[in-house]
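Got a structure for you, questions after.
Removed: one protein chain of the complex. Kept in place: all other protein chains.
Showing subunit A:
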Amino acid sequence: MRVTQNMLSSTILKNISSSYDRMAKYQTQLSSGKLFNRPSDNPVAINQALATRVSIKETQQYINNVDDGLTWLSMADVALRNATELMYRAKELAVMGANSTNSQSELDKIANEVDQLLSEMVVIGNTSLAGRSIFAGHKTTTPAFIQVGLPVPSVTYNGDAGVINYEIERGVNAAVNLNGDTIFQGGADVFQVLIDLSAHLRAGDYAAVSGDTSLVDDSLETITDSLAIVGAKINRMDFVKDRHSQDVLSLTEILSNIEDADLAEVIMKLKSEENVYQAALTSGSMSIQKSLIDFLR
């Protein structure tokens, strides 16, 4: 084939520019740390990378949901533990009051403490988290229980049966709330038991006080049942959270395998491309220099 100077120079130019092009590609990979930066670089991998990225974000959102759910449930847990403590004390007081050796003034003192326990129990029933009543069902902005006072006190549930669900994994809901009426009024009405106990003490009705002891036990059992439910929910949440955390780790690794450039490899490729580029430049400058014209005189 007949080769002219222009062919030679355009071939050299073409080679130099394609070598430069590849160098730019490796430079981009090196500086971005990613094997591809636009869909056309590798459509299949991009598809996987996008899907994986969405999964990671989604799982992180679920972890966030679980965390918030745990906050809510821990709050309930603490409240219910306090409620059980309180009922143990009520039990002691009832047992103490049932003893017929007590004088009426002693019984009145005990009744006063029971009244205190009642108010405390209402406060526990109205436990709130960041301004939201956690035992009031959906009526979170108002207290769960309302105590109306004298002459005969009574406590009524002000919430509803609303269930608050969080999505803790794709398509799976978990209720994070327990309704106050189930906890405190599901079996023997805790408040009513305390109100009655106080009234019986003040009336000096030893037999009734003694009967109240078992009612206190009943309501205590209802509360501990709820406490067990909350504990189970917390366990489940912890378990789901662990799984999500592992998922995020493995998904992140998958994503990295798909889209992260292997730096050592890219640097090697870049270096060898630099050599090719240098060689193309050198050979170009040498072959363009000379022609027969240089040797004529």
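Throughout what follows, contacts are C-beta pairs under 8 Å (C-beta built on N, C-alpha and C of every residue); 3 or more make two chains touch, one makes a residue touch a chain; residues count from 1.
Following the convention adopted for this analysis, contacts and distances are computed from a predicted model.
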**Asked** Which protein name, taken from UniProt, belongs to the chain you can't see among "Flagellar hook-associated protein 1", "ABC transporter permease", "Putative electron transfer flavoprotein subunit alpha" or "C-type cytochrome biogenesis protein CcsB"?
**Response** "Flagellar hook-associated protein 1"
**Complete:** Answer key for A:148, A:264 or A:296 versus the chain not shown reads A:296
**Sole contact to the chain not displayed, among A:24, A:54 or A:203** = A:54
**Asked** At which residues does subunit A meet the chain that is not included here?
**Response** 1-7, 10-11, 14, 38-44, 46-47, 49-51, 53-54, 57-58, 61, 64-65, 68, 131-133, 136-141, 160, 162, 164-167, 170-171, 173, 259, 291-293, 296
